[in-house]
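Pasting a structure here, questions to come.
Omission of a single protein chain aside, the complex is shown with its protein chains in their original locations.
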Amino acid sequence: MPDSESIARSDHDVAAKAPCKLRAAGLRKCFGGIEVLHGIDLDLMAGEVHALIGENGAGKSTIINILSGRISPDSGQVELDQRIAKFGNPLAAKRAGVSIIAQELELVPTLSILENVFLGAEPTKFGIIRWGEARKKVAAVLRELGIEAEPSQLTRTLSIADQQLVEIAKAIVGDFRVLIMDEPTSALNLEETSRLFKIISRLKAEGVAILYVSHRLWEVFDIADRVTVLRDGQVVQRSLTKDTNSAYVIQSMLGSKSSLISGGQSKSKRNFVQSGRPVLDVRDLNSGGLLRNISISVKAGEVVGFAGVLGSGRTELCEAIYGLRKVDAGTRILLSDRPVELDEPKTSSRYGIFLLSEDRKQEGIFPHLDLRENVVLPNMLNKSARGKANPTSENNIARTTGFGVVSARDELNIFEAMRRSLNIKCSGWANKVTQLSGGNQQKILFARGRIAKPSLMILSEPTRGVDVGAKEEIYAAIDELAADGTGIIVSSSEIPELLRLCDRIWVLRHGQIVSEVKSAETDEEAILEIMAG
Amino acid sequence: MKIVSDLRRDGHWKFILDSHRCGVWILNAGIICFLAIETPNFFNSGNLQSVLNDASILGIGAAAMTLLIMAGAFDLSVSATMGLAPILGLLWGGSCGPIILLVSILAGAVLGLINGLIITRGHVAPFVATLGTLFVFGSLGAIATGGNALFVTSPFLLGLSSGALFDIIPYSFVILLAVFAICFFLLNRLHIGRWIRAAGSNIRAAHVSGIDLQWVYLVLFTLTGALTGLAGIILSGYLASAIATQAPNYNLSVISAVVVGGTSLRGGEGSLIGTLLAAWLFAMVNNGLILYGVDSYWQYLAIGIVLVAALTLGVIVEYVRGRIADIKSSRNLLRAGPSE
Partner (left out) sequence: MLKSLLKSESLASLVALVIVVIAFTAINGKFLSRLNVEGIVVSASISAIVSLGMTFVIAMRALDLSVGSIMGFVAVIAAVMLSYNFPLPLVIAAALLSGVGLGLANALLITWLQLPSFVATLASFSVIFGLSLILTHGATVTIHNSTLSQLVIGRVFGVVPCAALIAAVVFIVMTIIFILTPFGRHVAAIGGEARAAIGAGVNIPKVTTGVFMISGTLAGLGGMMTAGMLQNADSTIGTGAELMSIAVVVVGGTSLMGGRGNLPGTVLAALLLASIKSGLNVANVPSLYEGLVFGGILIIALMIDGMRRTQRRKGMLVV
């Protein structure tokens, strides 16, 4: 475990180097009375790639938001070129030369690449936009990033990967001395990533100070010169990358709480005998050119995984199974050996399939409804169903038309039961969902699926934005659910997670399945190689 | 554990007294006081009945619109339905009062259903779809009567619109209360009420979670149409005539009432009680202006100002509350000292 001595040693090494471009000292920040940053010091040197890593909830996003001017710290200061910098807004930071590649796409779909890149900074002459020079610059950057589109193309016509590359283009066109990259490769395949790394090397040579935030350790050890590990709002390790290794870093990141370190041991505790009949059987699934010839199956009590970069078709496959995406004719889907047409979410949910979408803000939580309603909502416990063995599976008229009377008492009981079993931290059933942390929000959505007693549950990025502690609890809940006999699909970009949870993993690339592996017989590196192809 | 129904009721009052929705309370209180001083004839039985009548006609349509807006949709065609539904009722309902009433309501329901179908099956946005049906229904109403007015002679209908229970409470107001009770029950006690709020809160999440949104919107638009038809025939009873254009700008008045009552146009949250109060407010202001002797030309201006005032008051109060909270929290921070 890193100790104060080793931290002091690396600080000393650092101080002896070239002058610092961007320095953050003693940053503290509170949100809603809870302190999330407990005094952070961070140095970015010119011509150096400095990686900032940590689990979700460690404080990475807060630091980035402060450095890029989106929020201001409660105490502590930021110095740019040894001068105190107070960025009131992102534009001021940008003008001062701090460029950021955001994690979430911030592109206007109805504008062209060129217009997006120069949004807010359009080159004009007498008030009229003159694209000339700018277009050339953008075209050059697009080539460098390997995007085949023209600058005048609308961004909504691009693939997700290309859109992320445009986000990167946005940040590297123009003058800047500091570059902050927040998970820039989540949608990129290995080829695109290596192209990005070439650009990073070029920027390094030009003297740019780069902050690289990621939780993909193989990238960090590939490109970064120094690494700083964050946990629970504090710096727990500072090293030169050549002086440390990923095992050490993982320990620093996770502390002792994680089962990810121990690998797939928890899985073996699952003792549900997986019966022969598959809960879900998909054959020859094709969907509009995005998915081709997909055939998978899931048995009751089995947990299977989908691996692949963003845009590989993982998410689309989950949507197609659930009925959120049209499938071409010729696709056959069977639920417990019964052929079905899953054309809409309402049909799938009636058949007992539940989807936990990866974007819980857009497709999961209802901000205006209280916690109880968020959990209970689609499953409808009626007064008339009280006392029945499995009230949520009654297909009565009240359930379909919605004219059944709400049974508040039953609902509250169920909510309490879920709250205890999943350890949801909230002040009560009447709380607002938006006040909960990411991990607790995810638990609420998980509970929603859980009480429906589904035969198949599809989880897309189940621990995105979830802190370590909650992650473990969710993994345990998934194990439990599988032990009860539910078939589970986990689609994730985090391979350790897939290895921890799943019995089998399908690897997708360009919308096709390229391989099926048993998690007991493989490891992260192998899967990465398959993903790269 | 507290009884759930108590908590629900608490929640409702808290919602209304919430800063940016309190404008309607303040205005109501203020204007009533003003009227009490300046034009005490306001409180005459006959006058109050007239105001209640106006409020009821507006409120019946506004109740349905509240639910619709809470679900994230709109219905602009209600102005036209206010005319077309009673006309159809009178044309096809013969001379029997109750039958005419029933047919008007059913006609309104069918018109609403058409709206719902265009939106759910035709995949047209509610705003534009009901804009189109506003034109179409309006035109149909004019064609049906050749542009003329039909006369209402049924004593039942005339009595319903102008009469009063125990000679004090107008029947229309009783109907209004019943309508509100039904809407309240639907919103708060039935599952579909939750679906409505879910659809307004996050329509994509509602879709993904398996809620049958098509059904929800069909029900809501049909209900809106039916209640508008009811309001329309009551208005016709009051005017003793029915013409396609008898409620111009009804759509905007109703939406104004809903918004002033505190329901957010973005959907997900709202208050039926607020709508009720807002309907009363508008009716009261209209009546007050007449009593005060103001030119009828000033009425539009007055309503506009009331609208702005109601919304502004909310913003001001919220701002003041925000500043007070800021001062309080900074004082607390100072007192607490540096954190660990």
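In this document, chain identifiers A and B correspond to the written order of the chains, with residue numbering beginning at 1 in each.
Note that a contact is a pair of C-beta atoms (placed from the backbone, for glycine too) under 8 Å apart; a residue touches a chain by one contact, two chains touch by 3 or more.
These figures come from a predicted structure and were not determined experimentally.
Enquirer: Which listed residue, B:L27, B:L76, B:L160 or B:M284, touches the chain dropped from view?
Expert: Spelled out, the listed residue whose C-beta touches the missing chain is B:L76.
Enquirer: From the list A:L254, A:L324 or A:V468, pick the residue that touches the absent chain.
Expert: The single option touching the absent chain is A:L324.
Enquirer: Consider the whole complex, including the chain that is not shown, and state which of B:A36, B:A178 or B:L301 touches that chain.
Expert: B:L301
Enquirer: For the chain that's not shown, point to the residue among B:S56, B:T81, B:S172 or B:S256 touching it.
Expert: Of the candidates B:S56, B:T81, B:S172 or B:S256, B:S256 is in touch with the missing chain.
Enquirer: For chain B, which positions touch the chain that isn't shown here?
Expert: Residues 72-73, 76, 118-120, 122-129, 131-140, 142-143, 146-147, 203-204, 207, 213-214, 217, 252, 255-256, 259, 265-267, 295, 297-305, 307-308, 311-312, 315 of chain B touch the chain that is not shown.
Enquirer: By the contact criterion defined above, which parts of chain A meet the unshown chain? Give residue numbers in ascending order.
Expert: That gives, for chain A, the contact residues 89-91, 94, 102, 106-111, 115-116, 119-122, 124, 127-129, 287-288, 290, 319, 323-326, 343-345.
Note that in this section only the chains that are shown with their structure count from here on.
Enquirer: So in the complex, which bits of chain A are touching chain B?
Expert: 28, 30, 35, 38, 322, 324, 345-346, 348-350, 355, 357, 362-369, 373, 377-378, 380, 382, 398-406, 408-409, 412, 430, 448
Enquirer: Okay, in this complex, where on chain B does chain A touch?
Expert: Those in contact with chain A are residues 1, 4-5, 7, 11, 189-195, 197-198, 200-202, 204-212, 215-216, 219, 268-269, 339-340.
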